[in-house]
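As you look at this complex, bear in mind that one protein chain is not there, while each of the others sits in place.
Take a look at chain A:
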């Protein structure tokens, strides 16, 4: 197996990971940056590596280019066999990394909730279709319904529209009272207001409905229309795609596999981004959804701390508080309504990998029980999709991740010892 050594290993090359790796090098440590995407940037800076149009992206990606940080992309973490040891799998086979300290910057994913028709081709996450389109998924001339919850809906709709899509409707499940409170709360962070105003300008003429949600997607082999509910009003809209996401949830699989403590579904960290496990840091969305400002600030702090020079992050520490206020504000105003728990019918698929129906899952008492009884969450995605849905639907906590963290070839695992000495007790 290919092997690499590094002082600081940074897992994830989105804004938090890039800031962490660059800051660790600036603080005098050797850093290795690894990501499962083919190039750095994460989801928010996808496609910016070769053509940066965003000024913050340009600044950090140039800093990364100019830095001696070693980057390895297209590699997915599959195992953490021992402290300081990480095994990745990619197109060129496995890679084992030994490091002294690690920074987890694994970002967030969208919360996808089950409803009749949600497994049809043409139904995507909201950010999901946005990133697919950034990588060439054809949306020009397509009629798209954007639905779910949170500021990401506006960003996704604006981005899809700029690529030539026709946005039929944006359906936000939050009520207008919450949205008004969210909007006025932004006044404390002026650059967020400018961002929001910019998005709205790109969405002039697009119907936007609050207190509205998609109850069903219809079509034979692909989505052809959706049913949208608003109060007692129910309308059917023809479309070529549905982009629906119910906010973001922190990716905590790696942290949990390493034994890091969680709080409210996010990785607990101290003021230096240090987790409860010695030598393991976490930065960005993994510590709680807070957006790009929080990710960059925490990345800087984590990178300096992992290099043993926490004091170099003093200015970042001052910016940290503002980013935390925004994060708390976001959580307060985009809570999900109870009606979304009754969209799935008993025969609606809940676990997409193992095709476990909602009815079978709701008869279980926990994620672990559902795993044992129904194989829910035991397929390819390892509950990355249905886990967040079950948390909302049934209040179930996540089950402990077990290696492999993702499907991987046998060459990723040291199986030779036991195969050669089959009698040896272990």
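Quick notes on this one:
Everything that follows uses one rule, which is that a residue touches a chain if its C-beta (ideal position, glycine included) is under 8 Å from a C-beta of that chain, and two chains touch if they have at least 3 such contacts; residues count from 1.
Criterion: contacts and distances are computed from a predicted model.
Comparing "Molybdenum cofactor biosynthesis protein MoaD", "2Fe-2S iron-sulfur cluster protein", "ABC transporter permease" or "Cytochrome B561" against the UniProt entry of the hidden chain yields the protein name "2Fe-2S iron-sulfur cluster protein". When you scan A:146, A:226, A:353 or A:370 for touch with the missing chain, the hit is A:353. The hidden chain makes contact, of the residues A:13, A:97, A:112 or A:378, with A:112. The chain omitted from view is touched by exactly one of A:132, A:145, A:302 or A:316, namely A:132. Touch with the chain that is not drawn comes from one residue among A:60, A:124, A:246 or A:326, which is A:124. Residues touching the missing chain, restricted to chain A, are 36-38, 43, 74, 76, 91, 109-110, 112, 119-125, 127-132, 135-138, 221-222, 349, 352-355, 379-381, 384-385, 407 (touch as defined at the top).
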